[in-house]
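As you look at this complex, bear in mind that one protein chain is not there, while each of the others sits in place.
Every chain is named by a letter (A and B) in the order it is written, and numbering of its residues begins at 1.
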Amino acid sequence: MRKSRFPAIYLAVITALTFVPIVVTIIYSFNASKITSVWGGFSLSWYKELFRDRDLFRALKNSLILGFAACLISAVIGTLGAVGVKRTGWKINDFISYISRLPIMIPEIILGMVYLAVFSFMGFKFGMLTLIIAHTSFCIPYIFMMVSDRLIGMDPQIEEAARDLGANARQVFFDITLPSITPAILSGLLLSFAMSFDDVVISVFVTGSTVNTLPIKIYTRMKTGVTPEINALAAIMIAVTMIILFLNRLYQRKHD
Amino acid sequence: MMGSDGRNRNTAGGSLSAGSGSGRAKKNKRKRSSVWILMMPLYAFTIVFVLFPLLYMGFLSFMSRAEVWGFVNEFTLGNYKRILEPLYLNTFKDSLKLAFISTIVNIFIGYPYGYFMARLDEKWKRIMMLLLMIPFWTSGLIRLNGWIIVFRSNGILDKLLMGLHLTDAPLKLLYTYPMVVFGMIYALMPFMILAVYSSAEKMDWTLVEASRDLGAGAAETFFRVTLPLTMPGLLSGVILTFIPSMGLFFVADLLGGNKIVLIGNIIQQQLTKGRNLPFAAALSVVLMVLTSLLIALYRRIAGTRQLEGLI
Partner (left out) sequence: MADNIHLSLKGIRKSFKSGEVLKGIDLDIAQGEFITLLGASGCGKTTTIRIIAGLDMPDEGRVILDGADITDLPPEKRNVNTIFQNYALFPHMNVADNISYGLKIRKVSKAERRAKAEEMLRLVRLEGRGDRKVSELSGGQKQRVAIARALINEPKVLLLDEPLGALDLKLRRQMQLELKRMQKQLGITFIYITHDQEEAINMSDRIAVMHKGLFEQIGTPDEIYYRPKTSYVANFVGNANIIRENGKTYAVRSENVVILEKEAAVHFEGAGPGITESAQEAESVPETAVPAQKLTIKDGSEYDAKVLEKSFAGGQLRIEFELKDGQHVVASRSGLNSVLTAGQMTRIGWRAEHAVEVIDDGI
């Protein structure tokens, strides 16, 4: 069979298109002109402006706190849950794991609306706490699914071998099970952090009036008209994303 | 050489159970393990913060609205009756239409992409995966912001086209329906690609060769072998693009201005401006039922629980 060049061209064109907004954003973050559509020469002024913007920094700090808290809590709940579900084999486990997956299956807006209603019913003060709960709910499924997948793929005899060699249940978990599922936990963490750090829809409903996350801030500013400052912020965030992805690749390569 | 050095494990010397002599006929039972405790945080969180809220939403949808905020404890079907009003019914129709269009387009763009990608050699697979991941992991808002710069009136695209004398006036693409469709497609395409890719990657390509070897043409092989084998990925790609596209209100908001209204936007408006909690709940219930039906349908067809490529 003759090798067609079409697939390569197709992949290249579509991939290039997906990068258009990213490249444009980075270029225009160095635009001296205040009007985004006009190129006014190279300038770092928007970066300077950005670093003076206390508001955005507070939002960034909130997003980071929120992301780390939600991810760590869901890593613990999701990992333990996946291990427990596999070991016990209760019938009701299927039901609970189905329900626990719902937050990423249903449209985000439903989750936002539901939490708005329930948190006011429960009398929670809207703010960081409600944000963390809401984000935890959609981070758990990622960790849970990835860890479950890994556990299913794991040779059950490895754990039995450890017990046979004298390890008690706790030692088996820490010496054998945990190291085997660590890559899955890390990928789950990375993915759920990205989801948390990116979330607007759910956050808008549960954030209250005092706490802003970065995406909410960006969203409101974009609604009121694009500010060049956002381009600078976007460029930084893209750079951070790329660094994280690169580090992740290095880690995965090491563990292959 | 393996002589006893006093370090041998103590083998139950003292723990001869009292009843062992007479215990021949009795049923043995080891102490139940306590691993179930590990799941309790998941159980608790899921019940309190997922199951209960969803049930509460169902309950709310049958309540009457209160003056300012919240609800009055009076049973009513009014919220659901109101959804049948043309205004809301049309919104549902529009949302489904939009979700439908963007899903179809995503199939035609994303399927070949995932399929071609699976046929690359290992090195290029990794490179493409990384390239795919960069936009995927970049905030959706930021990517929309980039497109706005491109498409806005007198933006990059207009300048480019006018510079090439292909058009002589700005196209005014932003804040139109096609723009919203475009935004949805763009936002959700990675899900389709990843789903198809993971399914095509697992496929046994020797089957394709076997089919060609048995005399089937390229097209026949595709429809008889490749497509059925990658169907689980394609179906889960459909689910993963269709469902979110009904709820992503900010895409319609930012790219469609206030002209395009989707269910997501109405729910949001009912909560923020209308302050009608029970009605928003009823809308959510209907949306939830729609998505549940889709997922149930998916499971029926694909015969699996797991959504392919959902990572």
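Methods note: a residue touches a chain if its C-beta (ideal position, glycine included) is under 8 Å from a C-beta of that chain, and two chains touch if they have at least 3 such contacts.
What you are looking at is a predicted structure, and each value in this text was computed from that prediction instead of being measured.
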item: Omitted-chain contact residue, chosen from A:Ser4, A:Gln157, A:Thr210 or A:Thr224; value: A:Gln157
item: Absent-chain contact - pick from A:Ala32, A:Ala167, A:Leu186 or A:Ile244; value: A:Ala167
item: On chain A, residues whose C-beta touches the chain left out of the figure; value: 155, 157-158, 160-168, 171, 175-176, 179-180
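In the analysis below, only the chains that are shown with their structure count from here on.
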item: For chain A paired with chain B, centre-to-centre distance based on mean C-alpha positions, whole Å; value: 14
item: Chain B residues touching chain A - in the complex, by the definition given at the top; value: 9, 33, 35-43, 45-47, 49-54, 56-57, 60, 69-70, 109, 112-113, 116-117, 119-120, 126, 128, 130-135, 137-150, 152, 154-156, 159, 186, 189, 212, 243-244, 246-250, 253-254, 263-264, 267-268, 271, 277, 280-281, 284, 287-288, 291, 295, 306, 310-311
item: Interfacial residue positions of chain A with respect to chain B in the complex; value: 1, 7-8, 10-11, 14-15, 18-25, 28, 36-37, 76-78, 80-81, 83-85, 87-88, 90, 93, 96, 99-100, 102-110, 112-118, 120-121, 133, 136-137, 140, 142, 144-146, 166, 169, 187, 191, 194, 197-198, 200-201, 204-205, 215, 218-219, 222-223, 226, 230-231, 234, 237-238, 241-242, 244-245, 249
